[in-house]
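Omission of a single protein chain aside, the complex is shown with its protein chains in their original locations.
The block that comes next holds subunit A.
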Amino acid sequence: MNSIFSGTRLRDMIRSIRACKTAAEERGVVRKECADIRASINENDPHDRHRNLAKLMFIHMLGYPTHFGQMECLKLIASPGFPEKRIGYLGLMLLLDERQEVLMLVTNSLKQDLNHTNQYVVGLALCALGNICSAEMARDLAPEVERLIQFRDPNIRKKAALCSTRIVRKVPDLAENFINAASSLLKEKHHGVLITGVQLCYELCTINDEALEYFRKKCTEGLIKTLRDITNSAYQPEYDVAGITDPFLHIRLLKLLRVLGHGDADASDLMTDILAQVATKTESNKNAGNAVLYECVETIMAIEDTSSLRVLAINILGRFLSNRDNNIRYVALNMLMKAIAFDDQAVQRHRVTILECVKDPDASIRKRALELVSLLVNENNVKQLTKELIDYLEISDEDFKEDLSAKICSIVEKFSPEKIWYIDQMLKVLSEAGKLVKDDVWHALIVVISNASELHGYTVRALYKAVLTYSEQETLVRVAIWCIGEYGDLLVNNVGMLGIEDPITVTESDAVDVVEDAITRHNSDMTTKAMALVALLKLSSRFPSISERIKDIIVKQKGSLLLEMQQRAIEFNSIVDRHKNIRSSLVERMPVLDEATFNVRRAGSLPASVSTMAKPSVSIPNGVAAAPLVDLLDLGSDDIMAAPSSSGADFLQDLLGVDLGSSSAQSGASPGPKAGADLLMDILSIGTPSPAQNNTSSVDLLSTAGINNNPSNALDTLSSPAPPHIATSASAGGMFDLLDGLSPSPSKEATNGPAYPPIVAYESSTLKIEFTFSKPSGNPQETNVQATFINLSPDTFTDFIFQAAVPKFLQLHLDPASSNTLPASGNITQNLRVTNSQHGKKSLVMRMRIGYKLNGKDVLEEGQINNFPRGL
């Protein structure tokens, strides 16, 4: 009966597993075996245990769960015989780990075995403890191990030493108990004891400063002597590897000397001679010798300055680098990275060789070399190195392009001497590896382009040319269509030609072709398509002559399967179709993207802004807050089909009027494009230019709605272009009510009189702005500002918009201006409410932008207001 249960022999199991043709078959065999082992475990026959565990180890190695065998290990360990114990401990090390509670049960067996009369049993226990012991076990068993370091048999001493390294790593407090025992091991002759003793000392030095000092004082000379002895020792067949006696011990000794010499000039001085000897005398035609040289170089570079030694080290690395053996070249590249820290010039001398390594057929070497090159780059050689790397990018393997292009981008970004060069290099990278670059790279490129106003024309033309050839490079296409959308007019008119450029003839319809191509290509992804759609909207205004064609392309997207695309297509279509008069202001150029904000966000450290973005209601960024408006707007626009068109249109106008007038939507964009822009921004995850600015205006929008509880009143003050319809104002009221819930209740401001002097906030030849201040009682953080805009010119300003932005510690509420028309020599006023969360610590500051139409031409003025009275 028993023989049936005990199942197959180990060999038979392995054979049947080997015979399996498929993974499924193997699983079947393993399942059956596991079932047999479980059954056998339940039988509890001690004779089967050994074999069961051997099988389980095999099954475990194949990657199947074996937890049900864990208790068997413990039973075997507790059994008296050596073979049982041996397999039990092996199972313990393979199948269990220090995190499992089962392990706690073994502490007692370990303790008994550490005190066993049979030294082989003691060896087993030490080995198991050294591989798996937990902090708790380390505390319990440290005294036994400490004692065993002085055991008579060296095979036990060496194991006890390594067991101690684990113990002190788990419980650093125990380190000092081992210092004396460890230093006594350094005097041994037995290589096993010596190498483990050296490792224990190394471990103690890294976790305990006192130990480091102790070994430095007491053992440095002894270690140097030991190293000298084995370096000069006669041939020892047992330890000889290619003419070197025990290279492993060499290396361990050099490692320990490194720690002792680092940061200590005296100790470093002592070891100079022996290091020089190892560096010059070691045979370098075999791997073992090179391993020792390699370790020696590392030690020379880590200890305190001994420049003659460093010359030796650099020379060895130079020899390594020109070696034909790839392994040696690999470690040379590895070490040169460390060598840069103290001798940049010496490493620079090998630049040509290192660049060749970037082109090596071996991926490991390429990777190392690329890392090294990126450390070698500086202002002087960046152009040359980048050129080399980009030339290689054109012909490199596909799977290396990603790493290579990422490195080139980071080099170019870090060391770019001028913007035009940066843009040129990035275009080359995107043309070659646009599919592979990460989002933040092309986002950064757009930010730079946006800030380089004198290069807009040049860039958009260069991108246009590039995208015709490399249309399969997704991110290149994205940047190109973004630029064509923004600067399409510069493209077709060859505006801002640089001397180095050849003029190109691009018609408006050529430009639209590129965008259409991007939006219709089946493998363009959602981001690209969305960006193309926004670009089309912008182009519809830039290129009025072909706006019908553009409209057709947009209309086609109404059938897009992507909801976002569908919705935006409908919205954009209605803007193109019905709102020609506002379209141009809707699709103005994006304001210059704020590099600083982008860089901070890119570095992933903009928690404040992120959290405000995440908050619902009032502090939602403008685009999101505006989105409901856009949706409302579009509902209205669809309703027009049924409703009398005039009132519907008025309604829309009103809504837009409200929005334009009240929120003074910053950057001259109003909800339509803002949503578009924000869609873009969200996708780009660049974020809008300045979060502070954004928040403010969204708050404005809402607070306006809140303050003007009476809708008709609201509309009156907003001087909307068309007189409000009764029906309209009712529905507009509905909208206000919607928003009302979101807005903070308007606080009645009680002014205390002008405690602060008025200032002239801004003055140009045509416009002057004065601020007067008052503080509402009860809230020192708040300041009411009345802005008076005075027209100094002989002509009337129309479509007057004042926008303001404040840093994050301020909150700004803008009330609507008294009018958006500013007659010659006349004035209008606008109330601002500023809340200073750092009241008493920081003064107010504000940036502002004023837009208006003068004789039909758009005028934009900008400025920063720094002269606020202190203490506001």
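Descriptive notes on the structure:
One rule holds in what follows: contacts are C-beta pairs under 8 Å (C-beta built on N, C-alpha and C of every residue); 3 or more make two chains touch, one makes a residue touch a chain; residues count from 1.
The definition used in the following text is that contacts and distances are computed from a predicted model.
Its UniProt record calls the unshown chain "AP complex subunit sigma", which is the correct pick from "Calcineurin B homologous protein 2", "Aldehyde dehydrogenase", "Cardiotrophin-like cytokine factor 1" or "AP complex subunit sigma".
Checked against the full complex, the candidates A:Arg49, A:Arg166, A:His443 or A:Arg542 give a single residue touching the omitted chain, namely A:Arg166. Considering the full assembly, A:Tyr120 is the residue among A:Tyr120, A:Phe342, A:Trp421 or A:Phe809 that touches the omitted chain.
Only one of the listed residues, A:Ile37, A:Ala125, A:Ala291 or A:Ile865, touches the absent chain: A:Ala291. Only one of A:Arg86, A:Arg601 or A:Arg833 touches the absent chain when the whole complex is considered: A:Arg86. Seen from subunit A, the chain kept out of the figure touches residues 11, 14, 18, 54, 57-58, 61-65, 82-83, 86-87, 90, 94, 97-99, 120, 123, 127, 130-131, 155, 158-159, 162-163, 165-166, 169, 172, 191-192, 195-196, 199, 203, 206-209, 238-239, 241, 246-249, 251-252, 287-288, 290-291, 294-295, 298, 326-331, 334, 361-365, 367.
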